[in-house]
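Structure first, then comments.
In this view, the complex is presented without one of its protein chains, the others remaining in place.
Going in written order, the chains are labelled A and B, and every chain counts its residues from 1.
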Amino acid sequence: MKWLIGHLWLIPFFPLVAAAVIAFMKKEKREAAPFFAIGAILVSFVLSCLLFLAFIGIQKTPYGHGLSVHLSHYLWFVTGTTPEIVSLILDPLTLTMLFVVTIVSSLVFIYSLGYMHEDPNIVRFFCFLSLFAASMLGLVISNHLLILFMCWELVGVSSYLLIGFWYEKPEAAAAAKKAFIVTRVGDIGFFIGLLLLYQKTGTLLLYGGSYPAIFSHETLDLLKINAVTLPLFGGVILTTILGVLLFFGAMGKSAQFPFHVWLPDAMEGPTPVSALIHAATMVAAGVFLVGRMFPLLEGSGAMPVIAWIGGITALFAATIAVAQFDIKRLLAYSTISQLGYMMMGLGLGGYVAGIFHLMTHAFFKALLFLGSGSVIHGCHGEQDMRHMGGLRKAMPVTFWTYLAGTLALAGIFPLSGFWSKDEILLEAYLHHRPLYWIGTSVAFLTAFYMFRQIFMVFFGSWRGHGQAHESPQTMLWPLRILAILAVFAGLIGTPFLFGNPFRHFLAPGHHAPDPSFFVMAVSTGVALFGIFVAYLLYGRKPLTGEDPLLSYLKGIFILLQRKYYMDELYQNTFVKGANGLARFFREVDELVIDGFLSRTGWATLVLSRFNQWCDNFFLNGGFDRACDGIKGSGGQLRRVQTGRAQDYLLIAAVGAVVLYFLSRIL
Amino acid sequence: MGLFFVVLSLMTLLGALGAMLLKNLVHCAIGLVLFFIGIAGFYLLLQAEFIAAVQILIYVGAVATLILFAVMLTENVIGETTLKGLGRNRWAALILSLVVGGVLIKAIGHQTFSAAQVAERVSTREIGRSLLTTYVLPFEVISILLVAAMIGAIVIAMERNKRMGE
Partner (left out) sequence: MIPLSWYLTLAAVLFTIGLYGVLARKNAVIVLMGIEIMMNAANLNLIVFSRFLPQTRLSAQVFSLFGITIAAAEVAVGLALVIAIFKMMKTIEVEKIEQLKG
């Protein structure tokens, strides 16, 4: 089993091979495709379990903060005489993620077999799913930031492919594009961070063993002492600026405010995709990244930024979730809110708390999404909760498992969500009171909107069309297993059983804060209160017509329902802004120059001669197109979209020169 | 040595300028050939005989011929050529090229390579050996690339023809 630790690459290898095999599979053999994918991910799952046993079995080699880390280095290439070493890592964080990713993936793959049964493109679906699983597994085992970044982008690509899986729907295609572009904005920050890190340290290895690496004491000290001077900000310590830049990537991937807009739209993809990628694994990659970079971030000025962004996101998304009617969109906002929770926990220094919540959240949110998929399947594609109701009788298994997931998410004792949420709240309570109150109000809102959903979907009377039916067994078994995990997984991280084994596993050296019964009591109290309020509004009498909350909150409810008009804001600022600027230039062209030329005859002659002279002598390149613009076509800004390869090349060359000069200035 | 350098420099510079600035496309192609030969001369001067031979074979032998064929297939050679001039970006292009050139030359001024000693001559045997040992993977990959490019070129250039013939 020790052998396996040296061959970590085997874990992403199997899904990758499955993806390749499926991609080249003939259409006639399509029945075999899902089984290939499921087999491969199950192999990875078994390997992860074996790795876990091997890991806890062998002698620990302390590294840094008493963590045990196993590295396997490979030579990538040699530049001049400098070898570029890449390496794979096995540490408690990787193991946790491997376990979460493989188990959720396996269950979602099996579920998809039932859910996508009738889709003609099921082969393509499983190919993409396997590709996703492979890149996600690669992401968590890589010890080299460039490899990590590659897997990060691969994960983004497979997410794009899967959101746009039903690309014949225009909304799905648009959502895929939106997800890709919005996360890319964050990735720019990530990439600049990587470049800066490489420039300052000369390596992108995280843990090095005998090689120079970022998390070695010398490098960390170097980064903590030195500063860069930025325009506007003045001198900033390197760890702070690096932390913020890397966090940009995490914000994009984990849908943190203000990059959260893509995640709800991503619900256009098939539901298993939403469960696997947009709830349990990929969106957690940002949280994972922050966890991975924790030795660098710890104590730096980036931590308050992370904590506050997380807190704001948690509250912001939870309030939006209150007013949603689409069963999946509500869960999407809930996911954003919970991701914010994790970020907040990490930002407050609660490394274990954040990662623990990541794990429990993966289980219960995957469960909820798969449950919602089952509901949608049972209601013949209906997603609006106003047209559901009373499904408790028609879909008993879905109901009970969904209820388990909801209770876990709401943080009811002793389900998994209670323990992990409580650790985050405890960190906040000890270190930062304002964030503690934000967290507590989010706990209330979470319980409220989840039970609003439960009452609307499963209680009352059926308001939809046709007959709802229970889903097939391939879909129900994953639900049952996830429900068990959602209920019991939290017990590995309680302070009351064996003194929090999860904490000892993940961060052996860290001192655990003492459990506070006040925090536990308050969080349970607000959760129960949230459920009670939801019962008063939605449970007592079945929903008829309008949402009762609408009559109480009116304008606010509409504001929340429209998601604070964030999409409209972006549409009106960034998208319209670019268009408007282009139009402005055209107007200027048409009104000022055109008017000038056409109305004054003599002046025109002189001016056009002057113009011509300018053209021929020194302004030709720049102004020629503007003169063409007089004919009513373009304007300066439209130049960038001329469609001519040469112009694009010109602009690229200008960009290269500008970058050169920037690099000299900075 | 110095004399050779000056002569070859003039040859390559004139060749390149001619290829980029002349009106007649055939003249451009001839300028390009001059440039290629000049570069091969530099390789000889730098004692890279094998690369010089490759340069002559591939560039003068194959690339220049291909370019001449392309000129003849797309233009009316003897008579009027419609596309002799510069595009509308000419001034921007000039300024930008000058800036890029300035940046490059400035960067050369900053170079810190200690060029005190001169490397030994690389024998063809050594190149051949390393191509099949150290660099065997890139060598195979580039072979595949060449085959792919060859097939691709044929397919791209043929397809329309076939359709027209039908």
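Quick notes
Heads up, the rule we're going with is that a contact is a pair of C-beta atoms (placed from the backbone, for glycine too) under 8 Å apart; a residue touches a chain by one contact, two chains touch by 3 or more.
Nothing here was measured: the structure is a model prediction, and the numbers come from that model.
Take chain B: the residues that touch the chain left off the picture are 1-2, 5, 9, 12-13, 16-17, 19-21, 25, 28-29, 32, 35-36, 39, 42-43, 46-48, 50-51, 54-55, 58-59, 62-63, 66-67, 69-71, 73-75, 82-90, 92-94, 96-98, 100-101, 104-105, 108-109, 111, 113, 115, 117-120, 122, 126-127, 130-131, 135, 138, 142, 145-146, 148-150, 152-154, 156-157, 159-161, 164.
Counting the whole complex, the residues of chain A in touch with the unshown chain are 80-81, 641-646, 648-650, 653.
What we mean here is this: only the chains that are shown with their structure count from here on.
The touching residues of chain A, counted against chain B in their complex, run 618-622, 624-625, 646-647, 650, 653-654, 656-657, 660.
Those residues of chain B that touch chain A in the complex are listed here as 87-96, 99-100, 103.
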